[in-house]
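Left out: one protein chain. Kept in place: all the others.
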Amino acid sequence: MTFKAFIIGLLATFGIPWLLLVVVPYSTMRSLDPVEYGKNSEFTGAFVPKRDGRIKEGSRIFGQEGCALCHTQVIRPTYAGNDVHRGEWAGLRKSSSVDEDTRRETIAQDFQQEDVAHIGQTRVGPDLSNFGRRLEHYLKLNKSSRTPEQWSLMHLYNPKAVPRYEVPETGAQIITAWKSACPPKSGLFDEVQVNGAGHGNLPVDIGEGIGIRPTDRARALASYLVSLKKDTLGNPLPDALNFNPKAPQSEE
Amino acid sequence: MAETNSTPDSEDVVLRSSIDRSLRHPVMFLFASGALWLVLSIVLGLVASAKKHNPEFLTCFSWLDAGKVDAAHMSAMIYGWGSQAAFGIIIWLMARLSRKECTASGVILWAAHVWNAVVLYGVIRIMMGEGSGVTYMEFPSEVWPLLLVCYTIITIWSLIQFQVRDAGHVYVSQWYLLAGLLWFPWIAVTAWVFVFLMDGHPLMIAGVAAWFKGTLFTLFFLPVALGSAYYLAPKVTGRPVYSYNIALFGFWSLAVFGPWAGMQKLVGAPIPQFLPYAGAASMILILIPAIAVGYNIIKTVIGNSELVAESPSLRFTAAGIVLFVVFGALSVFLHTVPALKLTQFSYTGYGFDVLGLYGVFSLCAFGAIYFIVPRITRREWLSRRFIKWHFFCSLYGISSVVICAVAGGLSQGQGIEDLSQPFGTMAERASQIGWGVTLAWAFLLFANLFFCLHLLLMWARLGRRSSHPTLLDAHHPTSPHGPEGEVDNYSSASA
Partner (left out) sequence: MDHTRDNPLKRFSAFWIAILLATSFGIALIITQPFAPDKTDKAYEMVGEGRLEIKEEIDRAQNDALNEAALADALQAQAKSFDKNTESKGSMPIPSAAPASAEKPAE
């Protein structure tokens, strides 16, 4: 084999997958046309899922803290996995407190405003695609006085100390203290001197006159976590993206 | 170890000796610093693994938080150990095979120091929580161009040596090394541009990072390991490679299937559907080069089982190649669609990556290091026992990884796919598997502490002055490597 034949062979065997797997898909996905609501829909214009919170910054911190190592953010189509049917991962199920099933699989528009999609490496902890939705729902159902941000900050500080809400498939609501495998993130919190009530600190008691204050990074991360709502509640899918359309209602 | 397949040609020996002398500083530095990074990365891996089943372990140190320490562990292992071991092997092997002295060893040594500084900086930034946030490319964005520049300075001389080699037959190892040398910048520049420089869709950025991680193994670490194996197997046994045609076939099959690997980590994500499945298909087809290379190398050394038992380099290399065949076979099973459902987000992926990086690449690299270091330091290894412990503890560690992570990951994945099981079932299984993986890292730490110590002693020129190589079996009456065991140590050769 001559050097020239070798180089040509190498360029060809590398160049083709380089084009087909990397360059063309990357360039195409960069220039996706916005999906518009169809004529039958009550909504008009482009479909842009609403995301509320410090998404860009929080997403970057999510990646930097390595949360993507243990948590995924993808609800796979059923040919690739059972995520849609697992608990409340994909959205809220229809039940006495929920009018409509809001579950859906992940779509490409779900990661807007983030620098990189945190698909995740392993599932040591649950999938987080709809973490914000679940949290809000459970806190409301259980009439908790905590806001979702507060719960998230407590979880980041000490995952074992915060009640977890489990909804078995029967729909019953129970509060359990879970053996969470999530490690505490002490780096996201500062210990501060507290004289008196201590505003903005976490409700933990670790000693006289010491409070735990979340850093800006912790707040951004909590804001991002609470914004994770990738279901159809408030964001109905346009026809082009809806792989599970409702049967058409009969005309009255 | 003597080359019994050629008559001792004193001019040839002088040339080899001068080649070894010319690159002794950069190569020894790369191997020694690589070994230190290996120990550090295994310690970090031990901490990361322990935190998965014991989350309260070491929470007092915020820079050791679980996600960050795991990212630091993998980055240190790949860029601290793996890359430097690969560079050392490439530099020495290409110089020897092209029969050219190294004329830029000062520059290479300097660039190797900078590489270490940059990797250290990147690892510290990751542990401070200031990494890039991109899974599989966790170094902050400014690290990558620095690594690419150092890479060019370290390896371009090998490319030049190849082009100015004497006319004659090109050996298959040279093709593997040449390919690896070119593939690395191709994948690294592409990944750096698409992930960090350009504004792309977040999903495709994740996809390109996963592609980079996959092809880094199939197109850089694997070719270097295979090139080294193709050199050592005939060299130590004194027989030619079993089949040159199979060798070429194995190389080109890797070149065809390798570049498609990586995106199988993103099955089910809303990217074009063929992308992850192309990655899975290529990982299945990796069995073909695995069988070709495995068959070729094993046929070359077969019938010489005493040599495999005695020679550290051959023993490690043969183990690495056998593990490559195991890797290929496992890969077929793990990347089918039903298996992917179970294993995609379980311990399996991690265990499989470790099997590749440690079981295949690192074992072959150890084989090369045990061969090269005596030649460039002109000393022999000090302790047969250290080498044996290194070997057996590595084997125990890798088997634990395969059994616990790869097999356990299947049961873990099955726990989450089975909708009748609550989430806790999967979490319990993961915790049990975690203990097994932590134990595996403990074995590997033990093994590599001895390796590192042994290598540092050689670097400090404290090896045995002897013309008998250190063999693992002391009971052989005569050296199988000929009388006096030719180490290229001619006192008459001038510098």
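By written order: A and B. Residues from 1 in each chain.
Keep this in mind: a residue touches a chain if its C-beta (ideal position, glycine included) is under 8 Å from a C-beta of that chain, and two chains touch if they have at least 3 such contacts.
What you see is a predicted model, and the numbers here were worked out from it, not measured in a lab.
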item	value
Omitted chain's touching partners, listed by label	A, B
Chain not shown: contacting residue from B:His201, B:Lys235, B:Arg315 or B:His390	B:His201
Selected from B:Leu182, B:Ile387 or B:Val401 as touching the chain missing from the view	B:Leu182
Residue numbers in subunit A that touch the chain omitted from display	7, 11, 14-15, 18, 23, 26-28, 30-36, 44-48, 109, 112
In subunit B, positions touching the absent partner	100, 152, 156, 159-160, 163-167, 181-182, 185-186, 189-190, 193, 198-201
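The rule we apply is simple: only the chains that are shown with their structure count from here on.
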item	value
Chain centre separation (subunit A, subunit B; CA means) in Å	35
Subunit A-touching residues of subunit B, taken from the complex the two chains share	51-53, 55-57, 59-60, 62-63, 65-71, 129-135, 163, 170, 175, 178-179, 182-183, 186, 190, 194-195, 198-209, 211, 219, 248, 252, 255-256, 259-260, 263, 265-272, 275, 278-279, 337, 340-341, 344-347, 349-350, 416-417, 419, 422-424, 426-427, 430-431
Residue ranges of subunit A in contact with subunit B within the complex	1, 3, 6, 9-10, 13-14, 17-18, 20-23, 25-26, 28-30, 32, 59-70, 72, 74, 76-77, 79-83, 85-87, 105-108, 110-112, 114-124, 126, 159, 166, 168-169, 179-188, 217
